[in-house]
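I have a structure here, written as structure tokens, and I will follow up with some questions on it.
Note that one protein chain is taken out, while the other chains of the complex remain in position.
Let's turn to chain A:
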Amino acid sequence: MKYRIKIGRTVFANPVLAASGTFGFGLKFPGVANRIGGIVTKGITVEPREGSPLPRIYEFPGGILNSVGLENPGVRRFRKEILPELRRLKCRVIVNIAGFSIDEFIELVDGLDYKRVDGFELNLSCPNVKNGGVTFGQSPRMVERITKAVRKSTNKTLIVKLTGNFIDPLKTAKAAEQGGADAVCLINTLFGMALDESGRHFLGGRTGGISGPCLKPFALFCVERVASKMTIPVIGCGGIMSGMDAIDFLSAGATMVQVGTASLVNPKASLAVWQALGDWCRRHEVKDWEDIVGRTKRQD
């Protein structure tokens, strides 16, 4: 079986990606990065951001809550210090970009027009920033405008990472499709918060984003809802901890998957997911991804 998958102009060796924000820039674990489909970098903004106050992470049965607040060195330092390092990686590199205006998105894309950057993931779903992020992602109109503007500026592969927070992802996914995206990624973290014993917000950023195993049923639902009604591929993300979780997402209609929180528990998790997925395919004599992708709907 051929495991390769093409999205936009990018050919991925297999359908497993390391999700943004949970794998840094992929440089700590090149052995993992080089053997999965590719990595999505931590979100990059135009200006450097120091991120949310502490604490930034809270654990609960079923998942975690985080508010890192897009801490990153900004596009200039990323270009100067991180991009040259990324040339050591052999895998596909998708840069997650988070603008706070349409102009900023264009500035980010223009500033990252390098061969090493295989594509962009538009972050229209970060719940931990005051403007931009999820506020953009909750408006189908904004999703379409931003996607369209970025599409005009680059012919690199374009993925739009969407939210499931208080908006029907089908509407925003359609908007991304209209705007010229090559794929959508569903879903980013969901709004959440935790309190301490005295009733104060636990996280320094007050609210955060829920991720981990508890997200999977909702993410799976979103993927199924969107995938069958789109012409562009859907990348499934949310609570994937094992190869079987990945198969569930493919069955629900996702063409690729992203492994996020699992990497925090085990930095090799995305590779483990890919190996388990590959093994499963061999065991079940899968000939083509088409046999699995979207099979749930076909069996209804």
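The criterion applied here is as follows: a residue touches a chain if its C-beta (ideal position, glycine included) is under 8 Å from a C-beta of that chain, and two chains touch if they have at least 3 such contacts; residues count from 1.
Quick note on the criterion: contacts and distances are computed from a predicted model.
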Hidden subunit of the complex - UniProt protein name among "DNA repair protein RecO", "FAD-binding FR-type domain-containing protein", "Recombination protein RecR" or "Cell division protein FtsW": "FAD-binding FR-type domain-containing protein"
Candidate in contact with the missing chain, chosen from A:Pro55, A:Gly111, A:Gly180 or A:Gly278: A:Pro55
Residue ranges of chain A at the interface with the undisplayed chain: 21-24, 28-29, 42, 50-51, 53-59, 61-64, 66, 68, 71, 212-213, 241, 261, 263-267
